[in-house]
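Left out: one protein chain. Kept in place: all the others.
And now, subunit A:
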Amino acid sequence: MKLNQSFGASIVALTLATSAIAANQSIIVQSTTSTANSGLYDYLLPMFQDKTGIQVNVVAVGTGQAIKNAQNCDGDVLLVHAKASEEKFVEAGFGTTRTDLMYNDFVIVGPAADPANVGGMDDVQGALSKISDSEALFASRGDDSGTHKKEVALWADAGVDPATGSGEWYRETGSGMGATLNAGIGMGAYVMTDRATWISFGNKQDYEIKVEGDDDLFNQYGVIPVNPAQCPSVNVEAAKSFADWLISEDGQSAIAAYEVSDQQLFFPNAPKN
């Protein structure tokens, strides 16, 4: 009995301790690994915090999981890159509004040996066809993330069903962008990645960008405050002020100013009002 009491008391103490933290203004942003791994948040969030005093906590997972977490009301703001899924999220009442925030592009990276001979191509469907024809290894996220959804759509455009080569030349890692790059580079496979993750990635070895510059490789990020009507736990004002700041002139120029190795990673394109 005594044990039970002390356990109960400890749980209560723990709960109190955490609610004390929660009493400070703080929000949870459900976001993608690409934005977090590139260091963008480490750069942006201190500016926002200095200005408003709001603590922003970022949970970085794949877009698919981020959307599900937000649907479970485990976040105040959603910042991801899969426009169709985002619009569905808002239509279903989980988010208030979706705003274009920024963009960059996807690239296909490959080993210097370039077994499918796609180096320098700017036609992504053509490059994918060549990779599948030559059965050169291709490592896919395979995790329902924004990048994965995009890749699946591009295969469909190219008229190739990579699932037939699954486990052979088409390798689905089922993990995040960085983990997939590590795995792909380890086995000499082509990988489709967003440019921001690639530029800031530290384990490139002899890999380089092989395919880039196709309009179809456009990568749009959007920001959505979670709907308080659906999720009463949402910190409405703090969530709105974060989303508003990101699309404000200040936020947009801060995004544009973020560089890794002298290269701009994200290009702001929120609609001006």
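Here is the rule we go by: a contact is a pair of C-beta atoms (placed from the backbone, for glycine too) under 8 Å apart; a residue touches a chain by one contact, two chains touch by 3 or more; residues count from 1.
Everything below uses one rule, namely that contacts and distances are computed from a predicted model.
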{"item": "Hidden subunit of the complex - UniProt protein name among \"Sarcosine oxidase subunit beta\", \"PadR family transcriptional regulator\", \"Tungstate transport system permease protein\" or \"Succinate dehydrogenase iron-sulfur subunit\"", "value": "\"Tungstate transport system permease protein\""}
{"item": "Of A:T97, A:S134 or A:S233, the residue in touch with the unshown chain", "value": "A:S233"}
{"item": "Candidates A:T99, A:S129 or A:S200 - the one touching the absent chain", "value": "A:S200"}
{"item": "Hidden-chain contact residue, picked from the options A:V58, A:A116 or A:A189", "value": "A:V58"}
{"item": "Contact set of subunit A toward the excluded chain (per top definition)", "value": "3, 6-7, 10, 14-15, 17-19, 21-22, 28, 33, 37, 41-42, 57-60, 69, 71-74, 176-179, 181-182, 200-204, 231, 233"}
